[in-house]
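Everything on this sheet refers to the single structure shown next.
The other protein chains are all here in position, but one chain of the complex has been omitted.
Entry: chain A
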Amino acid sequence: MAGSLRALRRRIRSTQSTKKIFSAQELIAGARIVRAQARVEASKPYAREITRVLSALASSASLDHPLLTERPDARRAAVLVITSDRGFAGSYNVNVLRRTEELLSLLRQEGKEPVLYVVGRKGETYYSFRDRPMEQTFTGFSEQPGYTDAQEVGAALIDAFTAGQDDGDGGSGADGVDELHIVYTEFRSLLAQVPVAKRMAPLEIEEVEEFDYEREDREAGRTGDSGVPTSYEFEPSAEALLDALLPKYVTTRIYAAMLEAAASESASRRRAMKSASDNAEELAKNLSRQANQARQAEITQEISEIVGGADALVSAGADD
């Protein structure tokens, strides 16, 4: 009996210290969400401006840039998967990877061979464990991605895409790709993070925000009489500008996706850690109940042993 009491106490202690780790993780993740959200916000002005500039260009330049044109016989499609470096994040990685699998089988149905680019150690482990080839992996920044990280990833993807353009639509075994897809977790709210798959190239410029801008300008009453698109001067030529801008636009989108994913990762981690520490507390409570019972049982037994012993002595004395 004494042994089981000691074992119980040991388990309570270890549960409590695990709980401390969980709640520390929860706090860290909570702080990280706030920071990640701030970074998502901070990156928005640039994204908005570059979209606006691109839309302005798009209305002026002939749009035959390789990043914009659909390739008739697309054979290989790059898929960029954004996962986390660390676990402890609940179903975060599982969800992204599941969404990726869906996309991959869709691509295969369309007769395209998917090529994997993986961000995050967890995704890397997942695919290397299953012996699936990965073209390139990037790790070490999933929680706090910087723009330089996005540039590195973007450069690799755009290189592959440009290489794919040269290999013609025969597209045999060359290392280029004809499409770029991205799978990441969108941060809708603290409670909802949804894995999404998007096509990045050939790309469609999202013009929604640009529209808002024009209206804003009109409301300010500073543009001309109507919504006639402003005619721009270009320095250098519109085509050269498009060449310079499009890769940056792709990189910006990758960066935005990585920031969203980082916010989602922290949010899932916080949720997972919250339920883990709740569970640990529950467990500790149950265990201490058992421990108390065991302690009481032990005391009761000791008393009855003493009483039994005393009784035996008394009756032995009476016999004398």
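Just a few scattered comments:
What we mean here is this: a contact is a pair of C-beta atoms (placed from the backbone, for glycine too) under 8 Å apart; a residue touches a chain by one contact, two chains touch by 3 or more; residues count from 1.
Please note the rule applied: contacts and distances are computed from a predicted model.
Of the candidates "Glycine/betaine-binding protein", "Phosphate transport system permease protein", "ATP synthase epsilon chain" or "Spore coat associated protein CotJA", the chain left out of this view carries the UniProt protein name "ATP synthase epsilon chain". Screening A:39, A:99 or A:112 for touch with the missing chain picks out A:39. Listed residues A:5, A:28, A:53 or A:134: the one in touch with the omitted chain is A:53.
Summarising the interface, chain A meets the missing chain with residues 39, 42-43, 45-46, 49-50, 52-53, 56-57, 146-147, 151, 217, 220, 222-224, 230-236, 238, 240-241, 244-245, 248, 252, 255.
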